[in-house]
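A single protein chain has been removed from this complex, and every other one stays in its place.
Then we have subunit A:
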Amino acid sequence: MSSVTPVRRQLPVSPWLFAAPGLLITGAFILYPFVSTLINAFTDRRTLIPGEFVGLANFRELLNDDMFWVGLRNSTLYVVGVVPALVILPLLLALLVQKNIPGITFFRSAFYTPVVASIVVVGLIWVWLLDERGLVNSLLETIGVGRVGFLSDQWLLLLSAMAVTVWKGLGYYMIIYLAALANVPRELHEAAAVDGAGAVRRFLTVTVPAVRSTMVLVGALSSVAAFKVFSEVYLMAGPSGGPAGEDTTLVMLVQRTGTGLTGRVGYASAISVVVFVVTVALMLLVLRADRRDES
């Protein structure tokens, strides 16, 4: 017995050595910042001042901070506005470019181009397009609609940012759907067609059930990304978060509160913890809904 126990209680070192680089990177860049944020959320730490433990004071302050509620509202609206579009539109696009017709590769590449473009460049181009004197407003003025304040009205600004997110994300999710569609047996479509099902019917009864798990994946990925949106809104609404800060999202609030020489790192960490909790809740919600549908 005594000769067996040490073998069971000890692990070989080689697997750990192989895993060490990954573990170190995960520890340094994911685990440590995560633990550090959790700790900071319960302190009044500032950029240059270590701070002291303040219990739940930061979270109590959040409840009374109007800008936090504005951020939560905007991040939630972003999920509501962007996720359905990013679940459905890329699927339709994938169905379109799935067909083998001459020149289709060009369109596949064209739809994917916004994904590889820098978000800063994309954001600036859209700002120029939607400016009071930009191309879109010039066209609207020409056809008699008049100028529209895409970048000066808080709701239009948020909608414009959502449109950019959807436009930029279409190609990425289209590729995921293309992979899923390749696995849908052609016979199913043929059988449905023989039974007299039209294109819409075949889409609803064959395609959608076949790619349902991919739709859930896209829904989960896009809802997490939408809730954590920063770049598009920051670039289009400016550092102050739109008129009177009304387009501020939660991650923008974290950036604004926690950075700079006078940054309130403790308070910003508390907001980050809320973002984390909501993000996890969103994932669980989507996965749970999927399981319920399956059962």
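By definition in this document, a contact is a pair of C-beta atoms (placed from the backbone, for glycine too) under 8 Å apart; a residue touches a chain by one contact, two chains touch by 3 or more; residues count from 1.
In this section, contacts and distances are computed from a predicted model.
Missing chain, UniProt name from the options "TIGR03915 family putative DNA repair protein", "Sugar ABC transporter substrate-binding protein", "NADH-quinone oxidoreductase subunit M" or "Glutaconate CoA-transferase subunit A": "Sugar ABC transporter substrate-binding protein".
One of A:K99, A:R133, A:R186 or A:R291 touches the chain omitted from the figure, and that residue is A:R133. Set against the missing chain, the residues A:F18, A:Y32, A:F53 or A:W69 yield one that touches it, A:Y32.
Considering the full assembly, A:I49 is the residue among A:I49, A:I104 or A:V208 that touches the omitted chain. Screening A:L62, A:L91, A:L151 or A:A225 for touch with the missing chain picks out A:L151. Interface residues of subunit A with the unshown chain, by the touch rule above, are 9-13, 16, 24, 27-28, 31-32, 35-36, 39, 44, 46-50, 131-133, 149, 151-152, 157, 237-245, 256-257, 259-264.
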